[in-house]
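Written out below as structure tokens is the structure these notes cover.
As you look at this complex, bear in mind that one protein chain is not there, while each of the others sits in place.
On to chain A.
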Amino acid sequence: MSDEVKRFFTSILNKVNGLNCVLISDRDGVPLLKLSKDNKFPELGTKQSFLSTFSIATVQSSKMMLGKNKQIILCYKSSTIVQLNKAPLIITFVGTESTNIGHLLTYANEVDKYLEEYKIVLEQNLI
């Protein structure tokens, strides 16, 4: 299963222009899986403190009368970060400023079926 997850996210890394790395973490920002094109992880977007910011942001964003928060997209000067809310998991994609966000988001719905195993393990540990 883990190989299958790695294969799926590696294929996203290879298909989406400008995308550099993918992180799967829990809601506290502890990484469960880290994948990168060249084994280099940019400082911005991969630190635990950054990843955990999403947990607070998604709870607050769900109170804006637009329903549950699905994702947050951040366009920095030299990088683009997309964080998906797959509670209790957070999926973070980090790319260059020219990352094709539309292309990346087409894979957002496919992600769910690959995360079941992680979700079960996390939920068992939370009880």
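To be clear about the criterion, a contact is a pair of C-beta atoms (placed from the backbone, for glycine too) under 8 Å apart; a residue touches a chain by one contact, two chains touch by 3 or more; residues count from 1.
The rule is short, and it goes like this: contacts and distances are computed from a predicted model.
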Protein name, per the UniProt record, of whichever chain is missing from view ("Protein farnesyltransferase subunit beta", "Trappc2 protein", "Ragulator complex protein LAMTOR2 homolog" or "N-terminal E2 ubiquitin-conjugating enzyme"): "Ragulator complex protein LAMTOR2 homolog"
Full-complex contact with the absent chain, from A:L13, A:A57 or A:L122: A:A57
Contact partner of the left-out chain, one of A:V30, A:L44, A:A87 or A:I120: A:L44
Where the missing chain touches chain A, by residue: 43-44, 47, 49-50, 53, 56-57, 60-79, 101-102
